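After the structure tokens below, expect a handful of questions from me.
With one protein chain held back, the other chains of the complex are shown just where they sit.
We just call them A, B and C in the order they show up, numbering each chain from 1.
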């Protein structure tokens, strides 16, 4: 089973605090494997229950994982994520239907978004230590896609080319992940299961800016679920997913 | 009173047929003056009840009135009208909130739209004879504005410059109506009470194409209501409306 | 060879009149097969030179062909076509880069568009008689896609269900053409080689409104070129094209 909800991504107590509701199947939580495929592939192969990641956590994880794994960034990490319209789900929302709703560009839930503990969990697992994030989501006037900017101070010193080397090594062999030399944009990943990532060093500010682009409905949701299903079934991870890549034309 | 609903724009029997509901105050219908200001100004001055026009009928009337008044077009008239998002009102609609809703370009209600009898009524009054229209509305992926294309065969023969002359004469002195030499677009009228109109002759097809652009929330609704109120109060028609014209900067 | 330009779609004299330039290879024109695949499949199989259709003519042909073939519409036919941004080609255009260019909704070239003779040629071939069209194109604020509304008076009388039957019969077995029961929209055909078509009867106006939706870069250009290439090579017409259909997911 691949579960797309947020129900098995967090310990029961954390879930109940952030989602503000009682968990009705806490005994299943410890059996669920977090389905960020590239990070948990071996466990997913043997999993009975995969908990598919949230869209923002997916974008955040791919943007920063190589730096986190090397212990190269300080906490807190400032995440500035922008999502297309479809990120809000498919229920009618009142703010969309106002006359001034169309084309709205609007940050929202500037503190306390329920994806924060999920992001901190995966950041913690990758880095091997507790990580604190500040997270600001924003609605983009497009149908789909998420751009995640991760801003953080660096721990120690490394040049941009060293970091790019670390990213390329980290994602080596991953067919859905691409470290780019120009800035990622939504158009290039929409309708695909791909992730584009770039990392830049701002030496003056002793900081890094890492940017990822995903399609929230594909790698951020259904696409990643299919990828996980493929891993569970022992078949090619790309099965059913290459079809969607318009860049493959 | 200026009424913005569709309740007093049609005879009771026509209303009940097209709006599919019982009219609850039929005795008021004959007292209501149809509030297309430029065409009914003298009656509006003395009116107690003004029935403010629909957005599509407003766009259609300004596009074709000069030709109708001279008897220069044949029936049926083919209207192809495109409206921004806000034309659908401010109630949540399910089709907007689907993941594929954002940016949708979609013709709808290709036959039987309830604005048809209102358009035919005003076309009939201007031309002094019965007019039949075929009407195809479409949703545009913008917040506001209506572009109306009117296609019709010509009765008799006239050059484009003759028609332009007729339009300029017809709208002479009207401060909100502008006969343009380049094709109207929504950007130029949004947030204003203005109407832009162009008329073109296709000699090969013995047809005319007339195009108008309005802001459906201004000249197509609230702006025209304010204009009518000003006329009823005997004050400058532009009162409260010039403020909105960003072109006035 | 599949030629995507407008150079081999018209007789030399018509070309020179509408394109306003000398034709430099008139001897090739008569050898070129017009590449509207579904209408010329047998000729394309043996062709050395296929002249790939323009985007607007493609949309117009699929909207009206069944009616034209049965002689059910009167001339002139009023075409109201709306195209996304990419229809303008990939050269920088000044009107796009003005501050007010983004999101512009703008009819243009209301008379004399160079696609008119191409549309009349294919309409004439399908109907077996001379057809006259009036054509009004418009720019939509989307990346890609064309919606074509065809408005025409009917010759004789037929119910909507009869016309739908004629459309379904006409396009029977065509894998890229779909007669829909709800109004076509761009979202459903973008990135695909598919055409969606609907036909409606307006009995009051004794008129039909037929609407088609295509992706101008696919069925309206490169997709149809690939389809033609497949026919020329004697392989499955869908080769290289199914990949793009996001609805296939």
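What we mean here is this: a residue touches a chain if its C-beta (ideal position, glycine included) is under 8 Å from a C-beta of that chain, and two chains touch if they have at least 3 such contacts.
Note that the structure is predicted; figures quoted are calculated from it, not measured.
Residue-wise, the contact with the chain that is not shown comes from A:80, picked out of A:3, A:16, A:80 or A:125.
Residue in contact with the omitted chain (choice from A:1, A:106 or A:233): A:106. Contacts to the hidden chain, counted on subunit A, fall at residues 75-76, 78, 80, 82, 100, 103-108, 110-111, 116, 132-134, 136, 138, 140-142, 145, 147, 149, 151, 153, 183-188, 198, 200-202, 204-207, 209, 211. Residues touching the missing chain, restricted to subunit C, are 84-86, 88, 90-94, 96-103, 141-144, 217 (touch as defined at the top).
Just so it is clear, only the chains that are shown with their structure count from here on.
The count of contacting C-beta pairs peaks for the chain pair B-C.
Farthest chain from subunit A, judged by C-alpha centroids: B.
Our note on geometry: subunit A versus subunit C, Cα centroid distance of 41 Å, whole angstroms.
Per-chain CA centroids place subunit B at a distance of 30 Å from subunit C. Each of residues 103 in subunit C touches at least two other chains.
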